[in-house]
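Missing here: one protein chain of the complex. Every other protein chain is in place.
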Amino acid sequence: MNSAELASGTETMLLNLGPQHPSTHGVLRVWLELDGEVIVNADPDIGYLHRGIEKMCENRTYHQCLPLTDRLDYLAGTANNFGFVLAVEKLLGVEVPKRAQYIRVLMAELTRISSHLFWLGTHGHDLGAMTPLFFAFREREQLMDLFEMAWGGRLFPCYFRIGGLAADLPEGFIEKAWEFVKVFPSKMKDYHNLLTKNRIWIARTRDVGVMTKDEAIAWGWSGPMSRGSGVDWDIRRDTPYSSYEDFDFDIPLGSNGDTYDRYLVRMEEMVQSNRICHQALEKMPAGEVNVHDPNIILPPKDKVYNNIEALINHFLLIEKGLTPPKGEVYHAIEAPKGEMGFFIISDGSPHPFRMKVRGPSFINLSPTKVLAKGRLLSDLIALIGTMDIVLADVDR
Amino acid sequence: MGIEEHLGNNVLTTSLEKLVDWARKNSLWPATFGLACCAIEMIVVAANRWDIARFGMEAFRASPRQSDLMIVAGTVTKKMAPAVVRIYEQMTEPKWVIAMGACASSGGIFRSYAVVQGIDQYIPVDVYVPGCPPRPEGLLYGILKLHEKILKDPFLTQKYRDQIVPAGRKHEHGH
Partner (left out) sequence: MNTATEKLQAQFPDAIVDIYEFRGDTTVTVKPDVLVEICAFLRDDPETSFKYLSSVSGVDYLPDSPRFAAVYHLYSHLYKNRLALKVFCPHDETPALPSVVPVWITADWHEREAYDLLGIKFIGHPDLRRILTPPECEGYHPLRKDYPQEGY
């Protein structure tokens, strides 16, 4: 540094935030150029969790890709499965029975609530509010118990199958789900009491990370990020999939496009998801959960043990995998973080020729440079929290 | 290496050694090292249902200088490995490492160009907790096993640690 800069105090400091840092929600590194506390330049450096999932999927059968998709947005495993399974079903040209569609919607919305609860806890924790974490996790643990009943694990479902579900809902699930759904709206009051009118919270989040409607669309924002800026877009309502058109729900919209608005949007989304779960449980149709297609769905176990054709069918499906026709599809769903899209190119073989995952967190993180410029360092932490990034979704 | 250096290894220090080990195991401070999905289960362990504060470990220190336990929770990629090693080297003795989950133990389901097949290629690991992700009870069981290890033979843990040369260290950058 030269003496003139030293004398006038205009030298900027290079600070490295992460990749090991309590507030970066994982392994995110941000190269910061600071002038005192004010950020002059912020350059996110990602790739610390790049595991090569897209490459691995090219060497696996379609069903073998399912557990890999679980690990994309690890807070909302069902959403990733949902997107993938719907994309492959689009490729195959099949539609699953109504009961399977309703169960998928139920699981997807419960997962949305669970993902938003985690966001609430950690976002609050980053900005100094430690109590919402414990309140939010209380409800999240109830959801984890529910999930464990249905799919045996807490985080990674792998419950959906191409052509239906792994199994129908277990006994007692509907009753337990009703318990949660009926009580949850009253718990929302607890969270609102802690944060919504809290002066410190408002001071930390008002006017931080403001994006106008047009900017949000230009930057590729989707989900609660774009709805916080007033973009009236929800894939579940506008291009419905899996019977979402049967459900009645509102889309909360923000007006300022700042962190506080996005907080309110996500809080209201939890209430609306609960509403969808309520309707799904009420109107749950009876019936099968898998399509009747021996090329896609494994035959039932009792047939496999007693019937030679079913045994061979089972063997071939597991060993070789299902073979969709040649083609290219793109299917997007409304994941908790935004638009999650799967672009699958099939060359007629049992392995996807190319599988591209459009991760919402990757795009939600991209305007950080622009949003953080000129703000204080503590605003950057609020920004990263509001983007609700999951690094496995960013890096894949 | 703390108190052992000054007092030496003789009979009179046995009860003091037991006291020190007991104190060490009861207040292990983990470094925040959540990398991927296992970090979620680690956070859940620290939250209300599986309260890690009962073991004196609720103080997750962000600074490696103030922590004694590194729970490597999640996939270690080749880009991240130098940072892991650096944080490990910055931790002060005595220090322990738990490899939480399949990815940290052996690369997990990710056998690809970007993933290190187990963090034990770079740093010595004391306890491996399998699972993808391990249940919170699984992590707690791993922590209790580590407590047993700390109580059982503390000199062994520290004395032979320098002789363990993990496979990846020979090729690492700058050393």
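Letters A and B mark the chains as written, and numbering starts fresh at 1 in each.
Here is the rule we use: contacts are C-beta pairs under 8 Å (C-beta built on N, C-alpha and C of every residue); 3 or more make two chains touch, one makes a residue touch a chain.
No experiment lies behind these values; they were computed from the predicted model shown.
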Selected residue (touches chain absent from view) among A:I39, A:I363 or A:M387: A:I363
Residue touching the undisplayed chain, where the options are A:W31, A:W178, A:F249 or A:F343: A:F343
Checked against the full complex, the residue among A:G152, A:G220, A:P252 or A:P350 that touches the missing chain is A:G220
Spell out the interface residues on chain A facing the chain that's missing from view. 46-47, 50, 52, 54-56, 58-59, 90-91, 93, 214, 217-220, 231-233, 238-239, 327-330, 332, 339, 341, 343, 345, 354, 356, 358, 362-363, 366, 395-396
Taking the full complex into account, what residues of chain B touch the chain not shown? 77-79, 111-114
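The criterion applied here is as follows: only the chains that are shown with their structure count from here on.
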What residues on chain B touch chain A, complex-wise? 31-37, 39-41, 43-44, 47-49, 60, 62, 74-75, 77, 79-80, 83, 87, 109-115, 132-133, 135
Name, in rising order, each residue of chain A that touches chain B in their complex. 19-22, 26-27, 47-53, 55-56, 67-68, 71, 74-75, 118, 121-122, 133-134, 137-138, 141, 154-156, 391-392
